[in-house]
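Each remark here refers to the structure printed beneath this line.
Of the protein chains in this complex, all but one are displayed in their positions.
Moving on to chain A:
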Amino acid sequence: MPKDHGIGASPKRREDVRFLTGAGNYTDDINVHGQAYVHFLRSDLAHGKINSIDTSTAEGMPGVVRIFTGADFEGVGGLPCGWQVTDKHGEVMKEPAHPVLAQGKVRHVGDPIAAVVADSLEQARTAAEAIVLDIEELPAVVDMGKALESGATKVHDDLSDNLCYDWQFGTDTETTDAAFKSAAHVTTLELVNNRLVANPMEPRVAVGDYSRAGDDYTLYTTSQNPHVIRLLMGAFVLGIPEHKLRVVAPDVGGGFGTKIFHYAEEAFCTFAAKACNRPVKWTSTRSEAFMSDAHGRDHVTKIELALDKDNNFLAVRTDTKANMGAYLSTFSSSVPTWLHGTLMAGNYKTPAVQVNVKAVFTNTVPVDAYRGAGRPEATFQLERVIDMAARELGVDPIALRRQNFITQFPYATPVAVEYDTGDYEATMAKMEELMDIGGFAARRKASEAKGMLRGLGVNCFIEACGIAPSNLVGQLGARAGLYDAATVRVNATGSISVMVGAHSHGQGHETVFPQVVAEMLGIDESMIDIVHGDTSKIPFGMGTYGSRSLAVCGSAMVRATEKIINKAKKIAGHLLEASDSDIELKDGMFSVAGTDKSVAWGDVTLAAYVPHNYPLEDIEPGLEETAFYDPANFTYPAGAYACEVELDPETGKVTIEKFVSADDFGNVVNPMIVEGQVHGGIAQGIGQALLENCAYDENGQLLSASYMDYAMPRADDIPHMASYVVDHSCQTPCTHNPLGVKGCGEAGAIGSPPTVVNAVIDALHSGGHTHVSHIDMPVSPSRVWAAMNGQ
């Protein structure tokens, strides 16, 4: 019988009551007395030299409080990059200045040039129209290949060229080359991992507030990690010491990575609140989001796979150009390197794996982590080239994968990570069963009878989650630790507030975290609340991304709860006149082993706060414990996915008829929430595979700048729930964290894009279009039709 509470149960998400009844408190719901509004005047050119900005007329317009330009930020730090990558020549990456407001040049459409603070937003907009700009248009650098040509226009004049770094990783060149030389077959594939816009439902918002009374600042912002923002903005940009800066990220309506980063608008509102001595609010429009939220992906890759005569993988070699955009966003540099290269072994025991990545500056919006961050890019190329190899060799793509699976754990890959545990055969078998692979031929026949083509695509993936062991990432260039923290505050009557460093912006932490504590203490979940998102309330944790919340912050919470239990047992031992080593805790009762003597949870907690009968000589009163947890390794969720598509050969339109995921997330605390995470992740992956395309023209104009042209997945793009099967029954618990959990937030977005594309290629081949070996995402009807017709 499924459990009805604690770990393994699926209580409904308690936060949904407020979300669904309009009682949430989002950043835009926060209005501070006396606030002014800022409108950013943004560049409509991709690249230009700022000759002059004349604000004199605008300053006299109604309601204007003050107008800021780059000159006002000259004494202020730029937006920092949190990860320093060292390239293959031992040189550190180029790190151009990233001013809060443009200085000297504009470098992408959307680059903020000036900021008008006014009594009302409409007044600020109107005044901004009166700012006279003299900007000399420069040739735009858009294509990464052209950006790297010698003599190319430079995005940053003070750098030698547009190459941020030239990184190499994994097996050395000699060994890799030798493996390719000895190969019986080599498959080569060139592909694009399409640029995406994250599009969380809630656009970004920032409200800066300053109090002269205490010389302290508060920033309300749409962030996945308020402490990271406090540290980056306080220490690196504005020079505000942490104790004078409070960052609050209240209810946040989706992040998907794009709300990890520290953005100019946050720094601006905080800075301007003091400069204007008024709270300053900014609410992004959707149009602004398209040109100012960090974008995702945008890799151009050549991947080669070498196989021996028995189809064993010998070597993988990749050559990727990764678009950084015009500036380095907070974690941009780490995405194509350590979050991507380390995953290039996939689920396979390939002995040689070499990854080459050139990061490139262009006149486009900065690119950074987006759900999966580097791991979808790795999975896509590897699983596409394997599929292509199977086709070239005429072997079953499932059998080819199976034959090359890693089966012994722990397994040290040629790309520096050690998978602690896994069972790829189990997830593959589960996927085959749920997909009813055996029935595919009949389903294809039925589709063909309707004039449609049907394709089956399979895919395996591995990801590194639970980010991350601090000492390891420190060696790799991270400028932060990646532990997390939790404080368990038990109140006098036994209720509990858990202050966590993780941030919930849709994931459901407020439901899941109490399940864990409740299970450990044997008390009711309703007695436990999670507090998150406010640096003045929570310990210094690093926030939520990289499928880390439960694996890292949850582990800190477990450790803190263990400390609570230890102390509570001492109190109980005192109350029961027994040694604390004889005290057992079960179902919220402390009892002396082997006796019927017991004392309830609430009596112990009350004793802690009313210590009349209490071992004050041994322990302090109160019951509150904090733990910081730094993971020993990444976690390695893995899975096998499959989907079936129907393809209309007349129009090229692809519909997904069935999708199956068989994931291994280790232990699962709340199955319903895990399934929701995977459903959502796959939907985003389907979006990337079939619909989403952030496109620029050759002048650096954003072509897909609104929902009129940027296609988001909608409910009817996703298979009906009955044909949308997400399974997590294969569980190899993580070996190094106390809950044995691996993380489930990104899996769907990582595993699904190659699954879909593999299915489309399969469908086309079944229809005789055997010349089509690959179609770049999004696999839109027009691209399918063009590929079919050799256009």
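One rule holds in what follows: a residue touches a chain if its C-beta (ideal position, glycine included) is under 8 Å from a C-beta of that chain, and two chains touch if they have at least 3 such contacts; residues count from 1.
Here is the rule we use: contacts and distances are computed from a predicted model.
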Omitted chain, identified by the protein name its UniProt record gives, among "2-oxoacid:acceptor oxidoreductase subunit alpha", "NADP-reducing hydrogenase subunit HndA", "ABC transporter permease" or "Xanthine dehydrogenase family protein subunit M" | "Xanthine dehydrogenase family protein subunit M"
Out of A:471, A:613 or A:651, point to the residue that touches the absent chain in the complete complex.
-> A:651
Full-complex touch with the removed chain, picking from A:153, A:287 or A:766, is A:287
Given the contact definition stated above, which residue among A:24, A:80, A:588 or A:781 touches the chain not shown here?
-> A:781
Sole touch to the unshown chain from A:16, A:122 or A:418: residue A:122
Which of A:7, A:178 or A:711 touches the chain that is not shown?
-> A:711
Note that chain A touches the chain not displayed via residues 122, 125-126, 287, 650-651, 653, 690-691, 693, 695, 703-704, 707-712, 778, 780-782, 785-786, 791
